[in-house]
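For this depiction, one protein chain was excluded, whereas all remaining protein chains were kept in their positions.
Lettered A and B in written order, each chain numbered from 1.
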Amino acid sequence: MTPIVLTVAWVAFLLGMAWYVAVLDGLWAAAREGRSLRTPLANPLYRCATMLRQQSNLTEAPDLLNWRLAPALYAGLAGTGVALVPFSGASVLADLEVGIVWWGAVEALTVVVVFLHGWSANSQLGLIGAYRYVAIGLPVMLISMFVLIAAALPAESLAVPKIIESQRELWNVIRQPLGLPLFLLIGLSLSFRGPFNYADSADLADGTASEISGAARLVWEFARLAMLVATAAMAATVFLGGYLGPVLPGPLWLLLKTAAVLVLLVALSHLFARISPSRMLTLIWIVLMPLAFIDLVWAGLVAL
Amino acid sequence: MSVVDDMAFWIFALTAIVSGWRVFCTDSMVRASFLLLASFIAVGLIMLLLGAPYLGIATIFMMGVEMMVMALFMVMYMMNPAGLNPMVMVHQHRFSIGAGIAAFVGLAAVMLVTDFADNPVASDARVVTDLGKELLGDSMLIFETAGVTLLATMVASVILSSRSGRFGPADEGSVPPPLEPGGQPAGRLPEEGGGHGHHHH
């Protein structure tokens, strides 16, 4: 693929998959409440239109620069995450030698951006959401480091295409069974959904997003969906062999695997309840972190 | 070196210096931390231009986390965390400015008179592979020493900062710092019992 085709594919992938997650979310919520939706496919688009026509809100003395920049930066981080994912053997937008390390930087900067979003609005609920998110987001990132280093071990490379090639015989999800489940939790945390929604939850009246409306809100909500898409694409690539697969062409395989992971992520975010931040912190440090470490040791032993 | 690379370098260099300087000019602690982060990200991007992808991205990654933690600590301990009141918390100001300028001029002079070797890294060098082989090959002892040092640091940090430290329960009877030396504690005075245990009505 030429760079232009690749860029178009990248934009289409982000927008299309974000729309797909929004549709899944709407259907799930409706099914839980026993409603049926008249236009499930168009509802996300209506919501976009509504937000675009809304007035944008202003608080008293916000840090306007950071407040306006945060949603765009968040969306941008998700975009660079998707750019790391190869659509087929020869077509990857960001062919970084150290792609996995950049994904780590995306996770680290996501915590910063979400904190800035909540802090800069100069409102209490936003600030509480921001602090809670940092407390949970930082240790979750450590888990992700262990899991991703484990996935890079058999490939003997930090480049994402090499990690895919290392899965020709056996996908990482079988070789390292703890990796994918832990990585899915990280995805929920990165886009703060369901059990990991400590930033924008209902008990804080939308937390860091409690004061935004209009176009800024549209970008923020899109960015959350895009970050979930980026994690799903990354999970499909690092653990499920990415574009590898029989008969069908590579890009289609990536699309199918990403879509399947997204169904799983949406189900997880609707099925599990959120526990209090302090208990979640205990769970992360006492249970999940050792599991991630076992995953790394396991991967090391298998690679020997 | 192409023109684009040169322009990018100067933009990043300017960002690194200006945001590094603004760190000490802002009243808000959160802003100070993230201005420092901006400086680090700019330096990380210069490293990418210099052909060190692992080091550049690792700098961005590590400093993202460090500055986030820094911001939390600033808000925890500063008496004016929000920067709502303008404040100047400096001592020996003129001496410090002089020392900073002297350090810059001295280092710059050394750089300008020294004739450095012109031996750039080969464009097809496998720098990341080289680094990995070095870390776990010839220089393994250094790398492992750094690792053990970090472990010792973790233990030391926990010992120093734990509540039941060597000076007894650390937060017993704590009061906010006074606004002027030797004055009354700032903010509301704690109720009897210091806010711990039972409240009597």
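Some points to look at:
Keep this in mind: a residue touches a chain if its C-beta (ideal position, glycine included) is under 8 Å from a C-beta of that chain, and two chains touch if they have at least 3 such contacts.
By our rule, contacts and distances are computed from a predicted model.
Remark: of the listed names "ABC transporter substrate-binding protein", "NADH-quinone oxidoreductase subunit K", "Cytochrome d ubiquinol oxidase subunit II" or "Glutathione transport system permease protein GsiC", the one matching the undisplayed chain in UniProt is "NADH-quinone oxidoreductase subunit K". In the whole complex the chain that is left out makes contact with B. As for the chain not pictured, it touches chain B at residues 1, 5-6, 9, 13, 16-17, 20-21, 23-24, 29, 32-33, 36, 39-40, 43, 46-47, 49-52, 54-56, 58-59, 62, 66, 69-70, 73-74, 77-79, 89-93, 95-97, 99-101, 103-104, 107-108, 111-112, 116-122, 125, 127, 130-131, 133-135, 139, 142-143, 146, 149-150, 153-154, 156-161, 163, 165, 167, 170-171, 174-177, 181, 185.
Just so we're on the same page, only the chains that are shown with their structure count from here on.
Note: centroid distance chain A to chain B, computed from Cα atoms, is 28 Å. Within the complex formed with chain B, the residues of chain A that make contact are 63, 66, 96-98, 101-102, 104-105, 108-109, 111-112, 115-116, 119, 131, 134, 138, 141, 158.
Chain B meets chain A in the complex at residues 30-31, 34, 37, 53-54, 57-58, 60-62, 64-65, 67-69, 71-72, 128.
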